[in-house]
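Everything on this sheet refers to the single structure shown next.
Omission of a single protein chain aside, the complex is shown with its protein chains in their original locations.
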Amino acid sequence: MFSCQTKVKLHHTDAAGVIFFANQFTMIHDAYEMILDDIGSSFSEMLNDKDFFLPIVHAESDYLAPVTVGDILTITIKVGNIGTTSFSFEYTLVNQNKLLVGKAQTVHVTIDKKTKTKIKLPDEMRQALEKYIEN
Amino acid sequence: MFSCQTKVKLHHTDAAGVIFFANQFTMIHDAYEMILDDIGSSFSEMLNDKDFFLPIVHAESDYLAPVTVGDILTITIKVGNIGTTSFSFEYTLVNQNKLLVGKAQTVHVTIDKKTKTKIKLPDEMRQALEKYIEN
Amino acid sequence: MFSCQTKVKLHHTDAAGVIFFANQFTMIHDAYEMILDDIGSSFSEMLNDKDFFLPIVHAESDYLAPVTVGDILTITIKVGNIGTTSFSFEYTLVNQNKLLVGKAQTVHVTIDKKTKTKIKLPDEMRQALEKYIEN
Partner (left out) sequence: MFSCQTKVKLHHTDAAGVIFFANQFTMIHDAYEMILDDIGSSFSEMLNDKDFFLPIVHAESDYLAPVTVGDILTITIKVGNIGTTSFSFEYTLVNQNKLLVGKAQTVHVTIDKKTKTKIKLPDEMRQALEKYIEN
């Protein structure tokens, strides 16, 4: 599993006083970009140098408790499932009081950048992701 | 059903050239705020004047085709399910070429603003929502 | 002058109950994308089909009165100054009560997309912009 911490900023919140629900998705994507660094790749490298891209085809979030500015969230990612062309990340968000405040999932599919069609998940990426599967 | 149109702006997109996935959630929330106007209420009124609030406890999106700056999206909302304390909206996003580019769902629960606890969905809201259930 | 209307959405606001200051910049850029449609070009066309790009090299905003969710803003743009390689837009934001709530400016410079260097503002763009200079 991979974990990172983030402090909720004013721009994550809305006039209801808590984070705007779409920003939970932004925060988990920030964590996804950090797991790519941890893998030894980087989002920038994938965007610019690789032949494939991993667009999100499905995303979902559960909101379990209010999150507001100044909260310190620990976002943990594990790899949920690896298929032939796709895989999923599963995220938990826990606040500074050890309260589970949110859960999320993103499903990514491997796309060839030139043909824009689905391709087999490259072996290097598959092997890197397997380290984050929870047993 | 309720429909509205929106033109994808630069700020919805990211360096991959298409909309950032979290912004599909922002766009459906914009549509949700518009359906409240259609109902004869408004988001502002709910935020400031009502005793209850309807926070999102679950949200999900499917991404079916690339969406980019300048695309004109028709977002259609129907009410998927109405329970005792909660209900769901189901969204479809269709582009200017009649292509279904995305689907989404939000689940809302009724919260008493003072006690912060779940309460029965008010009758006025239930009746308003029932008009948007697809038969 | 060019004017457009926008309704402030929840995602524009923050936990202080009013729009997050950076979102006034997002809103004026939305208006800038609309003036390009009015000119007969479009942001999408400029991004994808033109040899030049008009990046913002300076932006500023004044915040004169609180703006909150549900407010209906009329954003008016005029062209402030046209130089050899650059020009500026000047924006005013007026709410539903005719109150001037904000002012803003963006300065754009013409860049050749291939060489990434400053070039002369194309005549077609200069002529289009001249229509929006206030006399």
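Chains here go by letter, A, B and C, matching the order in which they are written, and residues are numbered from 1 within each.
As a working rule, a contact is a pair of C-beta atoms (placed from the backbone, for glycine too) under 8 Å apart; a residue touches a chain by one contact, two chains touch by 3 or more.
Just so it is clear, the structure is predicted and the values come from calculations on it, not from any experiment.
Chemist: Where does the absent chain touch, in terms of which shown chains it meets?
Modeler: Those shown chains that the absent chain touches are A, B, C.
Chemist: Hey, which of B:Val69, B:Ala104 or B:Met125 is the one touching the hidden chain?
Modeler: Hidden-chain contact among the options goes to B:Val69.
Chemist: Looking at C:Ser42, C:Ser61 or C:Thr110, which residue reaches the missing chain?
Modeler: Going through C:Ser42, C:Ser61 or C:Thr110 one by one, C:Ser61 is the residue touching the chain not shown.
Chemist: Looking at C:Asn23, C:Thr68 or C:Thr110, which residue reaches the missing chain?
Modeler: Spelled out, the listed residue whose C-beta touches the missing chain is C:Asn23.
Chemist: By the contact criterion defined above, which parts of chain C meet the unshown chain? Give residue numbers in ascending order.
Modeler: Its contact residues with the unshown chain are 15-16, 18, 20-23, 25-26, 29, 47, 53, 55-64, 106.
Chemist: Spell out the interface residues on chain B facing the chain that's missing from view.
Modeler: 10-11, 13-18, 20, 22, 68-69
Chemist: In terms of residues, what is the contact footprint of the unshown chain on chain A?
Modeler: Touching the missing chain: residues 7, 9-11, 26, 29-30, 33, 42-45, 47, 68-70.
As a convention for this text, only the chains that are shown with their structure count from here on.
Chemist: How are the chains arranged in terms of who touches whom: line, ring, star, complete or other?
Modeler: Shape = complete; every chain linked to every other.
Chemist: For chain A superposed on chain B via Cα atoms, how large is the rotation, as a multiple of 5°?
Modeler: About 180 degrees, rounded to the nearest 5.
Chemist: So which chain ends up in the middle if you average the CA atoms?
Modeler: Most central by this criterion: B.
Chemist: Could you put a whole-Å number on the gap between the CA centroids of chain B and chain C?
Modeler: 28
Chemist: From the C-alpha centre of chain A to that of chain B, how far is it in Å?
Modeler: 23
Chemist: Please compute the C-alpha centroid of chain A, do the same for chain C, then give the distance between them in whole Å.
Modeler: Roughly 33 Å separates the two chain centres.
Chemist: Residues touching two or more other chains, restricted to chain A: which are they?
Modeler: Within chain A, the residues that touch at least two other chains are 15-16, 18, 20, 22.
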